[in-house]
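Of the protein chains in this complex, one is absent; all others appear in place.
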Amino acid sequence: MALLDIRNLNLAMRSYEGETQILHGIDLVIERGEIWGMVGETGSGKSLTGLSISRLIPTPPGRYLAGSIEFQGTDVLKAAERDMRRLRGRHIGTIFQDPTTNLNPVFRIGTQIVDVALHAGHADPTVLGLSAGASRREFKRAAREKAIEMLDKVGIPKAAERIDDYPHQFSGGMRQRVLIAMAMIGKPDLLIADEPTTALDVSVQAQILRLIHDLVAERNIGVLLITHNLGVVAQICTHVAVMHRGRILESGKVGDVLKRPAHVYTQALLNSVPTVHTKRGELRGLSGLTPESFA
Amino acid sequence: MLLFVLRRLVLVVPILIGLTLLLFVVARLLPGDPVGLAAGPNATPELIASLRQEFGLDQPLPIQYWTYLTGLVTGDWGMSVFTRRPVFEDVLTYLPATLELVFAALIIAVVVGIPLGLLTAVYRNGVLDYATRTLALGGIAMPRFFLGLLLQLAFAAWLDILPLSGRYPLIEIPPETVTGFYTVDALIAGDWYALRIALAHLALPAIAMALSPLATIMRMMRASTIEVLQQDYVMTERALGLSNRLILFKYVLKNAMTSTLTVIGLYVSWMLGGTVLVETVFDWPGLGLYATQAILTQDFMPVIGVTLVIAIIYLFTMLVVDVLYGVFNPKVRYA
Amino acid sequence: MSLVIENVTKTFPGQRQGLFGRGDSFTALDDVSLRVAKGASFGLVGESGSGKTTLTRCILRLESLTSGRILFDGADVHALASAEMRRLRSRLQIVFQDPYASLDPRMTIHDIVAEPLVIHRDVVKMTERQRTERVAELLLQVGLGTQHLFRYPHEFSGGQRQRIGIARALAVRPEFLILDEPTSALDVSVQAEVLNLLHRLQVELGLTYFFISHDLGVIRYICDDVAVIYRGKLVEQGPVAEIFDRPQNDYTRMLLNAMPDPDPDRSPFRRPAEAGVGA
Partner (left out) sequence: MTTPEPLAIPRRNQSARLENWSRAFYRFRQSWLSMVGLAIVVALIVLALLAPFIVPYPEHVEGVTNTAARFQPPSASAWFGTNALGQDMFSLVLVGSQVSLFSGLAVVFIAVVVGTAVGAIAGYFGGWIDEILMRVTDLLLTIPSLILAMAVAAALGTGVFNMIIAISLTWWPAYARLVRGEVIGKKEEQFIAAAHALGAGWPRILCRHILPNIVSPIIVKASLDMGFAILTVASLGFVGIGVKPPTPEWGTLLSGARSYMPDYWWTAVAPGMAIFLAVLAFNLLGDGLRDVLDPKARR
């Protein structure tokens, strides 16, 4: 049975102007070891799809009209909140876009990462290398040790000391590494990364993508990487799904979709990206496309 | 951290000096003749002259200000023409009553306001939320002195379960003074009977004083909690499986407290300034009553004394709020 | 007409600590020199904190200089009297990065685009009626319709707002346009259209561009010459083809490698065996 199997997912969101349907029948299957890129422009519904997997969209205002999301056999949309909480952090790790706002500013980074480790540890003590009967103090000590180990693994220099620093004492790139450590400390089977490098400089972005790639290869986990940047998809992903206004127009192996795009929208997207090799005047936006081309 | 506190202290001195100067000018330049009033309608010119001389009112202004300033430091805050006692002495006798009332009101406002704000933020648009929000609007709008009257009407006159006014019945001997707060002194002396009387007298004025700050602190706490709940880091904490209880009482509460703190600080000065109203309704022998009498008799030294004390307490509270803000928000501490 | 930047250095004083102490000062620009010839399209590439925005603020005299000079058409910008500086501003305009923050939310599109005409009315003598016609003409020129001339910025998409920003910059017929990351906040398809618009306008109006970006692809597409800035220092400068194909400086080389290319075969993670075959 697949790691993640999304079938015919239909989601509507209610705002004070009324309810609008956002996702129109999303189908996606992710296996371990696969890095799926979900690429689309603003308003394509890619982030909402990501949030639905850990059922982080409160209902209301969200409403799932149809479809199912099966994670290792359990249907996320129907699971009890308690079970969902055990999934989050332990089986599904999540990273969001902006490192400056995703870390609680008034707590030391150690406090936050240890809490996540403790949560994962209580769900499954082996994550912290403990037996079920371990005492609270042992849990806390093991969690802190694991946190330092994880911070070191994601490339935080002098992790043992810096664990007690505050978020504002870290650069954007470093903060994103802390967030990755938090997401990976529970040994998740699936990592969801929503625009993990968009807020970072190109040089830092390359290092973070390298870090994600190595972690995935080492732990053979599945990844859903949500981004609007085709370059990032081409660089790190094994598979890609192209989204537009709540529909997946095309999906498959990166080599097939990006080199021999079947859908005209994918082709247009590819032609819109100015690379270091694009000649002046070659760029053509979506001008050639009409609503029919999305029928 | 110490440097942070010292730096704040240094900033307070110029404000204090400015304050005394302003008050001195306001009092001196204003028309109104305290000596004339004190000397009585048919006072002879010689009596008025000797009175003016006694209070040093005949010297040039800068000298008067300098003697006043040096006096301040040495505890000589001038004489109250009306009570014919040193202002400093009067202030010391009346201050504890006002402080006790303000602290009691503040404690009620904070102890009830903060949790209520948190609850209504989490269970938004529930019955509790709507009820507390409308009550809060009523609480803010209710004038303290009118509320005092209504409380007196209900609890003292009709139900007769609480004393109508006053701070301590004349026939009873108040507990011997340690802090000047009857409730605390009674506790120190372990005199439960005195404690019960003190609390009974304190209850109504404290509630009258506390309702409006309670409502505002509750609304402020609710607004900042809601804002914090919408932050990205709360979504990350939820996505990584932390329980709602842990997120709310550990990660959200500390952030929400930072902005509510400043409101609490502001309320101390609002309360200190407003004690005069509640004290008038409940004949509470505090600085408010003392200031009102001084103003009605145009005796400016006590007014300066009272305003100075309240301003000093305000500056001290703002310092405490700043320090607490530094404790809550590390970015400020390392600024 | 050209822009010459001679040994410009800009240091910001450290934050005031306490009443007397002062933190260590921060050098945003360190001895920067470059020349932009008339009609050229000069690119400046740098990451956040490299000083590229500070340089634009210095050129526009929104920031003072610590040392060095900036000459626009021979005139020393930072030495001009305020009246002359105001006249010079009509010849030198800027388009900002964030389409949502660079337009006054309380003004209609008409008033926004007409504002430069109002400010420089002594130079651009126009009646109210003529100004409205000029605004409509500008909107058409940047590919927008005139039907919502009196609408507010929040009713437009990011791409449309950026076109409005360009229309405003062109209102007083400037010769020189500074573009501070004009398309980095836009979706890739909208960015392509705006880049094409900018290219067309340069050809039609003979504008000189000073184009700031962190995206090497965009620089390659629009610019003839490029300078790379890192922590306030120009590390390399020259024609785009030369710099991109044979980078001399390590930082430039690193930037070129780090830039993700939409062609999977060029990915540094791809072991050749893996490309197109999938794990």
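A, B and C are the chain letters, set down in written order, and residue numbers restart from 1 in every chain.
Operating definition for what follows: a residue touches a chain if its C-beta (ideal position, glycine included) is under 8 Å from a C-beta of that chain, and two chains touch if they have at least 3 such contacts.
Model, not experiment: these values are computed from the prediction.
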Neighbouring shown chains of the undisplayed chain, as defined at the top: B, C
Option touching the unshown chain, where B:G113, B:P175, B:P205 or B:G274 are the choices: B:G274
On subunit B, residues whose C-beta touches the chain left out of the figure: 14-15, 18-19, 22-23, 26-27, 30-32, 124, 134, 137-138, 140-143, 145-146, 149-150, 152-153, 157-158, 223, 226, 269, 272-274, 276-277, 280-281, 291-292, 295-296, 298, 300, 303, 306-307, 310-311, 314-315
Sites on subunit C contacted by the missing partner chain, in the whole complex: 57, 60, 62, 85-86, 89-90, 93-94, 96-98, 101-106, 108, 110, 115-116, 119-120, 132-133, 136-137, 140-141, 146-147, 149-152, 165, 168, 204
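Please note the rule applied: only the chains that are shown with their structure count from here on.
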Centroid-based (C-alpha) most distant chain relative to subunit C: B
Highest-count interface - the chain pair sharing the most C-beta contacts: A-C
Computed distance of Cα centres, subunit C from subunit B, in Å: 55
Between subunit A and subunit B, centroid-to-centroid distance (C-alpha), Å: 52
Centroid distance [mean C-alpha coordinates] between subunit C and subunit A, Å: 33
Partner subunit C, residues of subunit A touching it in the complex: 33-34, 41-42, 201-203, 205-206, 209-210, 213, 228-236, 238-239, 253-256, 258-259, 268-278, 280-281, 283-287
Contact footprint of subunit A on subunit C as seen in their complex: 47-48, 158, 187-193, 195-196, 199, 214-218, 220-222, 244, 254-269, 274-279
Residue ranges of subunit B in contact with subunit A within the complex: 231-233, 235-243, 246, 250-251, 254-255, 258, 328-331, 334
